[in-house]
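This is the structure I have questions about; it appears just below.
Note that one protein chain is taken out, while the other chains of the complex remain in position.
Going in written order, the chains are labelled A, B and C, and every chain counts its residues from 1.
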Amino acid sequence: MYTTLKEACFEANRQLPKLGLVLFTFGNVSAVDRDRAVFAIKPSGVPYDDLKPDDIVVCDYEGRVVEGALRPSSDTKTHALLYKTWADIGGITHTHSTYAVAWAQAGLDIPIFGTTHADHTHHDIPCAPTLTDEMIQGDYEHETGHQIVNFFTDRQLSHKTVEMVLLQHHGPFTWGDTAEKSVYNAAVLEEIARMAYLTLQLNADTARIKDTLRLKHYERKHGKDAYYGQGC
Amino acid sequence: MYTTLKEACFEANRQLPKLGLVLFTFGNVSAVDRDRAVFAIKPSGVPYDDLKPDDIVVCDYEGRVVEGALRPSSDTKTHALLYKTWADIGGITHTHSTYAVAWAQAGLDIPIFGTTHADHTHHDIPCAPTLTDEMIQGDYEHETGHQIVNFFTDRQLSHKTVEMVLLQHHGPFTWGDTAEKSVYNAAVLEEIARMAYLTLQLNADTARIKDTLRLKHYERKHGKDAYYGQGC
Amino acid sequence: MYTTLKEACFEANRQLPKLGLVLFTFGNVSAVDRDRAVFAIKPSGVPYDDLKPDDIVVCDYEGRVVEGALRPSSDTKTHALLYKTWADIGGITHTHSTYAVAWAQAGLDIPIFGTTHADHTHHDIPCAPTLTDEMIQGDYEHETGHQIVNFFTDRQLSHKTVEMVLLQHHGPFTWGDTAEKSVYNAAVLEEIARMAYLTLQLNADTARIKDTLRLKHYERKHGKDAYYGQGC
Partner (left out) sequence: MYTTLKEACFEANRQLPKLGLVLFTFGNVSAVDRDRAVFAIKPSGVPYDDLKPDDIVVCDYEGRVVEGALRPSSDTKTHALLYKTWADIGGITHTHSTYAVAWAQAGLDIPIFGTTHADHTHHDIPCAPTLTDEMIQGDYEHETGHQIVNFFTDRQLSHKTVEMVLLQHHGPFTWGDTAEKSVYNAAVLEEIARMAYLTLQLNADTARIKDTLRLKHYERKHGKDAYYGQGC
């Protein structure tokens, strides 16, 4: 019944090891079907090499299984909360990619140092603080979603212009119009994280990219007069 | 006679180069058969590409060869001592993987900075001190096993919750319920070591993950109410 | 009509992912035909795996499309200006390769520390400053070309002996007698950038290679009595 959705989710998950973003089972991608108000997500703990389209689990926005024989990702409720709150996103990726995790563990926003970063967002990549003890000991994965959403509200960030976040002492979540785009963002984030790391090792006092260049690169790719790509 | 055991040992050894954990012959995996009180181990100095299941050597818990035409790994007596002492482990892996060795050479425990680490153990990865001169000049590999076991006792660590150790100025040993699991742990350790390295380069004063989050991640995967994976 | 030129451009572009110099579409190579005063360049935003020779776009020295159904690289006007100004170059490569970008983001010239560097140029790899706000808000990609050319003039550098530049907060441009050679230079630059990075981490006070050795290595490969290679 959800064949196309599960295929899209399967294909997006398969990109993670190809892009070097996961070791073993340390990641998951989901894809949403807005018409039916369900999303497909990787089953928990299944190695990417063994994964088949039929293994993909379909859940509703409360994270309850709608279709599938396997247990969904342990992070399912985080995906559910994000889909429920941000009605215009189509896919979500969570990884433990190395450099993004390093920044998350260090508890630091990734400063916007260059055009590689500005091509994708004109903000620092934000690092949300660790959840409170109450949140962790409560409905943890659900609260993780709340933490991300509330953090974006507090920081006055739009999830449309910043499609990625670090969770302190944990790692990255990314999203986008499709599951495939959320995986793309996960790979971009890892590369931005690596470049910023190396930049600070070379010069701990590196200044951020200046405003005009920052906005120029973002706008030429995402603005209303964008001229990057084939316009489709 | 030990065909299945040797096959399991062979397959686990073959994972080491695939996972990027060894250069040339710098590593070895063993698998134990508790019923027969023997373990199978890689022969010494044989390149992984040339290795055949039949080359695997079978030894008893004193490290004496029971079956096999080749000389077993020079680290055999370390494996033997660990199997003899810890009756509930099924496999052991020793590598010289890059980041784990760097921490071992620096003589430092790997602090628990994030959930990637806490998903696998809720302790820092401990670094056991170099053996005494007497131990090194005595039955060195046997004493290496003693050093690991005694270190765990002194530190009041359980080998069931911490399935890995660094030996100062040497490198990592990992173990698990099976040989395959011990290789998995070797790969996880290398990634944890790399992430912690990068984290400290970004922020030398990084605090450890807080207790609630540390325990939450360990328990959701290993606790009695674990909900990670497919429960099998 | 431009089949050979487009093929050369296509083949050179395909080298970028093989050499590990690009993630997704973050780079472009062009090849010039001096007789016809046109150059072929990668279309904007097309993944390297999907790229076909027929997708390559042909432009004149003002960056106007002469042949091709797709929109050319957003950096086309930078290429155009460089071809127009430096009449003896045959190909240009732009990437966001990791270590070169790190140096560009840090805003630092890459000091000439060894023979790997001196085999290719006897100067530090220069880092041109970010464009002024007026340049960025004007005809940005065209002005980027001007910035490179003027910077070489101000620094009294020859584009024949230094076939590469970093643009601050952005990344590298390289060029050469052919498109293929410009890709070669992009790969060499990335490796030089990585070696220099590691060198400074080991010893922040590392001195540059001394003059005699610097010139010896450059001359034995590029001087009039060069004896490196097969002389063809």
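The rule is short, and it goes like this: a residue touches a chain if its C-beta (ideal position, glycine included) is under 8 Å from a C-beta of that chain, and two chains touch if they have at least 3 such contacts.
This structure is a prediction, so every number in the text was calculated from the model and none was measured.
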{"item": "Chains in view that touch the one left out, judged over the entire complex", "value": "B, C"}
{"item": "Residue, one of B:Ser74, B:Ser158 or B:Gln230, that touches the chain absent here", "value": "B:Ser74"}
{"item": "Hidden-chain contact residue, picked from the options B:Gly90, B:Pro126 or B:Gly171", "value": "B:Gly171"}
{"item": "From B:Thr85, B:Thr130, B:Thr178 or B:Asn203, residue that would touch the chain that is not displayed", "value": "B:Thr130"}
{"item": "Sites on chain B contacted by the missing partner chain, in the whole complex", "value": "23-24, 26, 43-46, 70-71, 74, 96, 98-99, 101-108, 130-131, 133, 136-137, 140, 169-171, 197, 200-201"}
{"item": "Where the missing chain touches chain C, by residue", "value": "113-116, 119, 184, 187-188, 191, 194-196, 198-199, 201-203, 206-207, 209-210, 212-213, 216, 220-221, 227-231"}
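The rule we apply is simple: only the chains that are shown with their structure count from here on.
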{"item": "Same or different contact residues where chain B meets its copy chain A, judged by the half mark", "value": "different"}
{"item": "Rotation angle (°) superposing Cα atoms of chain A on chain C, nearest 5", "value": "90"}
{"item": "Interchain centroid distance [CA atoms averaged], chain B/chain C, Å", "value": "46"}
{"item": "Averaged-CA centre spacing for the pair chain B and chain A, given as whole angstrom", "value": "33"}
{"item": "Multi-partner residues of chain A (at least 2 other chains)", "value": "201"}
